[in-house]
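First, the structure itself, so that you have it in front of you.
Selected chains only, in their assembly positions.
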Amino acid sequence: MQFSLFESLNLLGTFAFAVSGVMKAIEKEYDLFGILVLAFVTAIGGGTIRDLLIGQGSVAWMRDNNVIYTIFLAFFLATVFFNLMKRFERWVTFFDSVGLAIFTIIGIHKGMQFHFNEMICIALGTITGTFGGVIRDVLAGDKPLLFHKEIYALACIIGGSIYFFLRASDRLENFAEIICCIIIIAIRLLSLKFNISLPKIHVKTSEK
Amino acid sequence: MQFSLFESLNLLGTFAFAVSGVMKAIEKEYDLFGILVLAFVTAIGGGTIRDLLIGQGSVAWMRDNNVIYTIFLAFFLATVFFNLMKRFERWVTFFDSVGLAIFTIIGIHKGMQFHFNEMICIALGTITGTFGGVIRDVLAGDKPLLFHKEIYALACIIGGSIYFFLRASDRLENFAEIICCIIIIAIRLLSLKFNISLPKIHVKTSEK
């Protein structure tokens, strides 16, 4: 078994996503099974929804043991060494951003493979990167963080748009993936560092 | 590109459903991305669940740019002209009822195309018409309105039943769709006007 860089980064992202599921489940005082399920849905939820929408037959992770073992590893480590994980939270956030970038690229590729137009491909990339977290929050009984805090999906959308822009250029075509990834990671980390979030629409409460 | 009456009404309904997603997201203080996602899931959620249950390959809206642009338009208009939309709430409610009727018919047709029996076809019509709102409410962290307020699904069920009844008759076969639509719209608007809702089962609290 030989790992490409791409596959390694994918598993790193899967690990980080699963850890965020474990954290959320522990915060909600879920039991061990609840923790395991939240680790899983956070890590594979986005890809699952993508595969369902595309209608490609069985969803990808069910045939991919590496992904499954990675999630079990994350479940085990994050549950046993919860306090240690907390201390390395910065690293988890960094891996999480790597996962966001890789998952977006994977989703875009899959969309292209099924001949969807650019807009749908970017949407599939964004769904792959972000909807695991949405399912995690719904199953935890929370309003999805994605919809009211932090810049997350926007990083995927911008990164994905730049990806298609670069692919159309002669010079940078071969670097489109890597540049797209770097942009997504950069937007995510910078928006966290400077505490930037998307604007909301405020309405007078008299209108309810 | 030529629009049939049917297609136009479908887009009108899509628009109204998307607007109701925007309204809900703004009420919940979601950010711009959250508003966009709720506009989408409200408009295409019902049809997506229908297509997933049928297992027809990729879901319908992913190949239908008119639907996607209509949702973006609704997102843009309802976000920018929020207060204006509020003032025209009656029209939005009317369009919403039109959407409910059209979506029900589309769902029934799709069920027939896949040779499901009448009961399942009516269920698919009802799901197409109503489950976008259910996903909207779940993602907004609310109990689905559909399950405890207003007559909504019942309009689809009655309309759908009458549709199959009319199809079996010699005289009215050609008018089955239009009569079904009018009945759904009428039930919905009248139940709103007279504040009629479905009965609930009340239990003594001592039984928890």
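Going by the order they are written in, the chains are A and B; count residues from 1 in each one.
As a working rule, a contact is a pair of C-beta atoms (placed from the backbone, for glycine too) under 8 Å apart; a residue touches a chain by one contact, two chains touch by 3 or more.
Just so it is clear, the model here is predicted, and its values are computed rather than measured.
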item	value
Total copies in the full complex, given that 2 are placed here	3
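Throughout what follows, only the chains that are shown with their structure count from here on.
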item	value
Interfacial residue positions of chain A with respect to chain B in the complex	52-55, 114, 116-117, 119-120, 134, 138, 142-144, 146-149, 152-154, 197-203, 207-208
Chain B - residues contacting chain A, complex	25-35, 37-38, 48, 51-52, 55-59, 62-63, 65, 68, 79, 82-83, 86, 138-141
